[in-house]
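Every protein chain of the complex appears in place save one, which is left out.
Read from first to last, the chains carry the letters A and B; within each, the first residue is number 1.
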Amino acid sequence: MTMTLGELAVRFGCELRGDPAATVETVASLALADARAVSFLANPKYVGQLKGTRAGVVILDARSAAHSPVPALVAANPHATFARVAGVLHPDPPLKPGVHPLAAVAPGARIDPSAEISAHACIGEGARIGARSFIGPGSVVEHHAIIGDDTKLVARAFIGHHVKLGARCIVQPGAVVGADGFGFAPDKGAWIKVPQVGSVVVGDDAEIGSNTCIDRGALEDTVIEEGVKLDNLIMIAHNCRIGAHSALAACVAIAGSSVLGKRCILGGRVGLTGHITLCDDVVVLGTTFISHSINKPGVYSSALPSEEAGVWRRIVGRIKRLDSMARRMRALEKHTGFSAANLDSSED
Amino acid sequence: MTMTLGELAVRFGCELRGDPAATVETVASLALADARAVSFLANPKYVGQLKGTRAGVVILDARSAAHSPVPALVAANPHATFARVAGVLHPDPPLKPGVHPLAAVAPGARIDPSAEISAHACIGEGARIGARSFIGPGSVVEHHAIIGDDTKLVARAFIGHHVKLGARCIVQPGAVVGADGFGFAPDKGAWIKVPQVGSVVVGDDAEIGSNTCIDRGALEDTVIEEGVKLDNLIMIAHNCRIGAHSALAACVAIAGSSVLGKRCILGGRVGLTGHITLCDDVVVLGTTFISHSINKPGVYSSALPSEEAGVWRRIVGRIKRLDSMARRMRALEKHTGFSAANLDSSED
Partner (left out) sequence: MTMTLGELAVRFGCELRGDPAATVETVASLALADARAVSFLANPKYVGQLKGTRAGVVILDARSAAHSPVPALVAANPHATFARVAGVLHPDPPLKPGVHPLAAVAPGARIDPSAEISAHACIGEGARIGARSFIGPGSVVEHHAIIGDDTKLVARAFIGHHVKLGARCIVQPGAVVGADGFGFAPDKGAWIKVPQVGSVVVGDDAEIGSNTCIDRGALEDTVIEEGVKLDNLIMIAHNCRIGAHSALAACVAIAGSSVLGKRCILGGRVGLTGHITLCDDVVVLGTTFISHSINKPGVYSSALPSEEAGVWRRIVGRIKRLDSMARRMRALEKHTGFSAANLDSSED
C-alpha cells in the first residue's frame, strides 16, 4: 500500500520533518532502505546508523531526528510506531468470507458469515467462530471450542474441544492448544490415564507460536491471559497460568500448575519446574532453570556460557570435586588457625 | 454421565461410606467440587484439604476416610481409582464408524468397519486400521503402517510407512512417528543422506504427546515398549528403545541408539547423549544432561537452579576460574606443609 508522509504523520500522531506529499510503500532496515521505504531507529544510542541511509523516511525520537539525513517522523516510541506503520503498509491479504468446499464443518457449528474457513479446515459440533476470523488450511477446531472475533489460525493449528480463544489472537502453524495434559496415576507398575477435564482459556490479543503446545487442565483450566506472546516450540503444561502481557521466547518449557505474573519475560530455552509462582515483572535470561518461586521482580539466571571443550572438561572435573576442595580448605584453615569463614557462616 | 455412589463402589471395588443412591456426574478438585462431583485425596499427608469440601464423594484411603466431611469411597490407590472413575464419567464421544467423504483412503488399505476415519485423514496403500480405532482429522497414515485396535490418533498425527502402533495407544496432535532419522555420511565437505530403512514399533497402551517426534530406525527399528507415556515436544532419535512403562516429561531429547530400561522416569527437558543405556527404574530430575550409561537404579541430576542475575554472573566468573583456584590451593597446601588431599586422592 502507498501512503504519503503527511498521511502517516496524521494517522500516527508524529511530527513530520520533510515533504508531506512524498510517498512510501514498504519498510526496510536503515542500511537497505530506498526512497520508497520507511525505516526506524529504536535506540538513540545507535544514531550513527542514520548516516548514509537512503530511506524515504525514518521514524525516530526527537533528539535523534536532528541527525537524520532524510525525512523524519518524530515519535515518542519509534519502534511501536514503526510496527503500526508496517502493519498499514503490509496488510494481511483480505479475507474471503465463507466456507471452502473442502472444509468439513459440523452442522451444529456456528460460523460468523464474515469469517473465512479455509480448505481442509475441520470445525466440530457446537464450535463457534467469531466475526472476521480466519481459520487457515488444515486447522482443526474441535467441538464446542470458541474462537473470538478477528482471530487468525494461520494454518494447521489444533484447538481442542471447549477451548476458548479471545479476540485478535494469532495462532501460528502447528500450534496445539488444548490437547490432554500429561496426567497419569501409577498403579501396579503401570500408568492409568487421568482424564483431563479442564480446558484452556486464552485472552484477547495473545499470539501462540509455531508448534507450541498448551495443554488443557486436569480439573480446572489452563489460562493464558490477554496480550501474552508465546514464541515457537514452547511447552505450557496443564493448569499453568501465564500473566497478561508476558512474553516467552522459543523453547521455553513450564511444568504443570506453575503461575507466571504479569509482564514477565522469559528468554529462550528457559525451564520452570511445576507448582511454582513467579511474581509480576520477572525477567529470566535464556537457558535458565527455575526451580523455586520468585517473589521479587528482577533478572534471574543460571546459564553457563561455553568454553573451548578441553578447558571446559577441566572445569567440569573441578566442579565434580568441589565438595572435596571445600573440605580441604576447611582443613587448611583449621591447620593454620586462621579462618575467614564468617564470610559464609553456612560453610561447614 | 450420571452414576450412583453405589454403582461406583461396586464397579471399582471400593468401600462406600455414604448413601449408595446419591448420584454424581462429574469430577472436580476438593476445593471446587460441588455435590454432583467426585473428588479425591491422593496423599494422606494433605488430609487437611478435606476440610470444607462439598464434593458429592471423595475417593481416599481408609485412614483418611475418617476425616471426610462428605461421603467417601475407600480405595487402596485413590489416584488410580479416581482416574478410572473420571474416565467413566467423562467418556470420549462415541465413534462414528466409517470413512468421512473428505478422507483419502488408498484402495489397498484395510480399515476395520468399526473404525472412524475423520475428515482430511489420509491412509496409504497397504495400511491397516484396527477395530474401534479413531483416525482424527488431518492425520496421515502412510503405506503399510499398522494401527492397533482401540487406538486413537487425536488429530494431525503422522504415522510413517511400515510403522506399527499397538492397541489402546493415544497419539496427540502433531506427533510425528516414523519420519526419517538424522543420518548422513560426510563426503567431500557435504552430507550424503543415509536412507533410514528401519521402522518404529510402538507397544500397547503407549501415549505419544503433541508435536513429539519418534524417528524411524536407520537399519533396525526404533522401539517404544508397552505402556510408555511420552509428553509433548519430545525427541526420540533413530534406534532408541524406551522400556515398558517409562514416563518422559515434556521436551526430553534422546540421541540415537540409546536405551532406557523399564519404569524409568525422566523429568522435563532432560537430555541423553547417544549410544548409552539406562537400567530399569532410573529417575532423572528435570533439565539434567546424561552423558554416560547408568547401571544403578536411583535418582540423577545435573540441573543448576537460578540466582539473581548479578549473583549468578559472579558465580560463573568463579566457575570459569576454578582450575586456577584449585592450583592455588594446592600451592598453599605445599607452602604450609599441610594437606588434606587424601580427602580426594584424584586431586592433582
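Simple rule for what comes next: a residue touches a chain if its C-beta (ideal position, glycine included) is under 8 Å from a C-beta of that chain, and two chains touch if they have at least 3 such contacts.
No experiment lies behind these values; they were computed from the predicted model shown.
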| query | Out of A:Arg63, A:His292 or A:Lys320, which is the one that touches the chain we can't see? | reply | A:Lys320
| note | Cross-chain touch to the chain not pictured, restricted to A:Val202, A:Cys251 or A:Cys264, is A:Cys251
| query | Touching the left-out chain: which of A:Met3, A:Ala22 or A:Ala86? | reply | A:Ala86
| request: Tell me where the left-out chain touches chain B, residue by residue. | output: 102, 104, 120, 122, 138, 140, 142-143, 156, 158, 174, 176, 179-180, 182-187, 189-195, 197, 211, 213, 215, 219-220, 233, 235, 237, 251, 253, 255, 271, 273, 284-285, 288-292, 298-305, 307, 314-315, 318-319, 321-322, 324-325, 327-329, 331-332, 335-336
| chain A residues that touch the omitted chain in the full complex | 26-29, 32, 42, 77, 79-80, 82-84, 86-87, 90, 93, 100, 102, 118-120, 136-138, 154-156, 170, 172-174, 205, 207, 209-211, 227, 229, 231-233, 245, 247, 249-251, 263, 268-269, 286-287, 303-310, 312-313, 316, 319-320, 322-323, 325-326, 329, 332-333, 336, 338-341, 343-344, 346-347
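Just so it is clear, only the chains that are shown with their structure count from here on.
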| note | Distance in whole angstrom between the CA centres of chain A and chain B is 25
